[in-house]
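For reference, the structure discussed in these notes is given below.
Missing here is one protein chain; the remaining ones are kept as they sit in the complex.
Note that the chains take the letters A, B and C in the order they are written out, and that residue 1 is the start of every chain.
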Amino acid sequence: MSTVPLPAAEPFKDRPSKFAQLRALLESKPTEFLLEAHNGLSARIAEEAGFKGIWASGLAISSQFGVRDNNEASWTQIVDMLEFMSDATTVPILLDGDTGYGNFNNLRRLVKKLEQREIAGVCIEDKIFPKTNSFIGGERQPLAEIDEFCGKIKAGKDSQSDPNFSIVARVEALIAGWGLDEALRRAEAYHRAGADAILIHSKLSQADEILAFAREWGNRAPLIIVPTKYYSTPTEVFRKAGISTVIWANHLIRAAAAAMAQVAREIHATQTLVNIEDRVAPVSEIFRLQGAEELLAAERRYSTAPEAETGAIVLG
Amino acid sequence: MSTVPLPAAEPFKDRPSKFAQLRALLESKPTEFLLEAHNGLSARIAEEAGFKGIWASGLAISSQFGVRDNNEASWTQIVDMLEFMSDATTVPILLDGDTGYGNFNNLRRLVKKLEQREIAGVCIEDKIFPKTNSFIGGERQPLAEIDEFCGKIKAGKDSQSDPNFSIVARVEALIAGWGLDEALRRAEAYHRAGADAILIHSKLSQADEILAFAREWGNRAPLIIVPTKYYSTPTEVFRKAGISTVIWANHLIRAAAAAMAQVAREIHATQTLVNIEDRVAPVSEIFRLQGAEELLAAERRYSTAPEAETGAIVLG
Amino acid sequence: MSTVPLPAAEPFKDRPSKFAQLRALLESKPTEFLLEAHNGLSARIAEEAGFKGIWASGLAISSQFGVRDNNEASWTQIVDMLEFMSDATTVPILLDGDTGYGNFNNLRRLVKKLEQREIAGVCIEDKIFPKTNSFIGGERQPLAEIDEFCGKIKAGKDSQSDPNFSIVARVEALIAGWGLDEALRRAEAYHRAGADAILIHSKLSQADEILAFAREWGNRAPLIIVPTKYYSTPTEVFRKAGISTVIWANHLIRAAAAAMAQVAREIHATQTLVNIEDRVAPVSEIFRLQGAEELLAAERRYSTAPEAETGAIVLG
Partner (left out) sequence: MSTVPLPAAEPFKDRPSKFAQLRALLESKPTEFLLEAHNGLSARIAEEAGFKGIWASGLAISSQFGVRDNNEASWTQIVDMLEFMSDATTVPILLDGDTGYGNFNNLRRLVKKLEQREIAGVCIEDKIFPKTNSFIGGERQPLAEIDEFCGKIKAGKDSQSDPNFSIVARVEALIAGWGLDEALRRAEAYHRAGADAILIHSKLSQADEILAFAREWGNRAPLIIVPTKYYSTPTEVFRKAGISTVIWANHLIRAAAAAMAQVAREIHATQTLVNIEDRVAPVSEIFRLQGAEELLAAERRYSTAPEAETGAIVLG
């Protein structure tokens, strides 16, 4: 497994805050990348792989709970999981925050709760709570009123304590069938209302409408994309289009689901571990990812008991 | 991916309760198997793979939170995750419940909370709270007093509402270096105090001491083992030894960790999804595991909005 | 203080379930009464005073948290408090459940969570989530669509496991300025959709419109009222009008707030406890309400430590 050193549980003292880190990512000239994570373990793995930021995907978090991405988990259950994710990492987390879980007042409360847990920003989308299945294919789904959504953005921005906390406005106009002009009109309004970046979403398997949007947008504010469907477009194309940030939005939960299903079926079929032992992480790697070493060192420092003397042998 | 039909969110009406299912597994003549799960998703995957029961591993649950298996997550945070796991499955869950998270009174409260969430049983171990790293290699670690641990078992059994809720007593005497006689003495005491099964644990890479214990034990009560270290012992040996239940204790979290690390590193290195798209579960599989179909059907039944007409296209 | 014996922590075995108790209250010929409670302590006090049921008020629960009754506390934070309330009592609790905290699907999930915690029923109102301040005095506030609200009721009823779990439909038409006919039309529709009782709400200081509604309603289904504003109407009038259940909706939180403010100011002004010691409950009463005796008895039963021998002296 990885030999990347374990990130410290606490941010390095001389490192910018997570809020400043995310803002810098969004505003950086080179295209940056966020990877989805959905719990403390996947967040730490994303950081260890080298990602400078994490996308706390609503789909992935609801999926790991075993519920649907339709506000079945409460917003505080999501915040509780985010707290574990933030505690396990030193890079910033951007929350995929649905509609802000209600109106402008719910968003104000959410922003405060996120800042307390060092979640660096939230992305809100111009849909209506509670989320209906947003990718059902009908034409021209209703979106939030522009004024109402701008009021929400303003309320969120006014309520943040750290100047670098970021609010990203996700424009659903293309997906909802309202066309490029409406998407641009909304992006401009959200930008003026204070959004720190625009996330433009598309469900097409080609990046055409995204690239058209980017051309018209012309870098008025950082632009974020989520190429889940148009994944075959070369990243170089996004770079040239001036995309600020690319989000790989759901790939760790999908990696985990596939691997767990395969291993579960194999153990069930064979009734033994011998075939899979080498294909799963050793228990020692789980302990390493949990930071077991730090606790052993702390026990030596703070505990008077003479027990903590030898190496760890782990069983679970 | 799997074509196994999605388990219904609600237990089938004519099916035994989860409590009865677990008890039947423990008492069945043929050797049965439990697979570790640590969140709603992994629990559903374990069930779909065919497992008749699930081991809610303390190591795996703490690992997915990104904390250590030393009571860093509170017992209610664990219970909250168990509730998601139970809601996502129809097979019984046995909780790896440390020491019961405190004394006899904490166990009484835990039992009530577990029953409310249809968690079918709890395994408690004869160690001392808060858990120190139990597999540190010193000789003769202290264990709970036998009388105190028996009082805890009795308190737990007296507080259950469903007669089939199970309390499993995990004997740590072999691991803690106290030898076979002490292990047998404790198992017998715990059995008399009301434990529904005995879990005998070993950290050796050969099953010898487990098999010796099983021989001496002679089926006084169902015997459970966790062959994490002695995984190379053929399952046939356990069957012949009369083992009631074998727990594959941490293999889904290990499968997930390995797969996520690999995919994270590859996406980071290549800055594209094209190479990994076929190695992760499709988004549609995530939706299937979440039960998206049931919600679409329910929307047709309960919602007056005409929107839910066409097929789902998913993006995340 | 009270000498009423402490209610057992566990329901008496030969007593009807909490679900059956609430249903019987709703359907009883004589007018019955529910008292507001907002945490475990107030719930136990309501039961000890003789009330056969408890109203878990949204206003009171949000108030004790220190937040506003506008979905600032998440629905799971409310459910967590309800669990403490249910654990502390043996009489049924009816939750004041806003709109069901979302759409039909959120209500389905809520019903399952309530049943697990033995909350006997939920009252939902025909407003729109997230709750805006519902008693702002404008004319003709928008209400939920009748069809949509009936779909929600049906979904809730279809998802309950215990046949006696109750769903009460709260009609806001009078308060929202839509008049008697609309109120009756809605009540009838909700009744047909499966509501077990109708709560008709009024903000007038006289009971006239409530009584007019009751006359027209003619006992088609149990009728519940909340005479917070028209409190001076004699209860005999409600009885004669055939009201099933009267809810005293917020009086324990108001009693607590007044008493705490008075004591806080007096201690602050005088810098001593001597003047207030006799006006507050003794510490021993707090211990009694917590059930300290039961734990001492249990320690004698389950604990081997010889410590629990003498009487309790309590300090806090």
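List of remarks:
The working rule: contacts are C-beta pairs under 8 Å (C-beta built on N, C-alpha and C of every residue); 3 or more make two chains touch, one makes a residue touch a chain.
Quick caveat: nothing in here was measured; it's all calculated off a predicted structure.
All shown chains touched by the missing chain in the whole complex, by label: A, B, C.
Only one of the listed residues, A:Lys127, A:Lys152, A:Arg170 or A:Lys229, touches the absent chain: A:Lys152. Contact with the chain not shown here comes from a single listed residue; of C:Gln21, C:Gln64 or C:Gln160, that residue is C:Gln64. Remark: the residues of subunit C touching the chain excluded from display are 1-2, 33, 35, 39-46, 48-51, 57-60, 62-70, 77, 80, 84-85, 87-88, 132-133, 135-138, 141, 175, 201, 203, 226-229, 231-232, 234-235, 248-265, 267-268, 271-274, 276-277, 279-283, 285-286, 289-292, 295-296, 299, 305, 307-316. Take subunit A: the residues that touch the chain left off the picture are 10, 87, 103-105, 108, 112, 116-118, 145, 147-148, 151-152, 154-155, 161, 295, 298-299, 301-305. Although one chain is not shown, part of subunit B still touches it, namely residues 70-72, 74-77, 102-103, 105-106, 109, 129-130, 132.
Here, only the chains that are shown with their structure count from here on.
Over half of the residue numbers at the interface between copies subunit B and subunit C are found on both sides, making the touching surfaces mostly the same.
When the CA atoms of subunit A are superposed on subunit B, the rotation angle comes to 180 degrees, reported as a multiple of 5. Distance between subunit A and subunit C, defined via averaged C-alpha coordinates, is recorded as 38 Å.
Taking the mean of the C-alpha atoms as each chain's centre, subunit A and subunit B sit 28 Å apart.
Our note on geometry: subunit B versus subunit C, Cα centroid distance of 37 Å, whole angstroms.
Counting partners per residue, subunit B has 87, 295, 299, 305 as the residues that reach two or more other chains.
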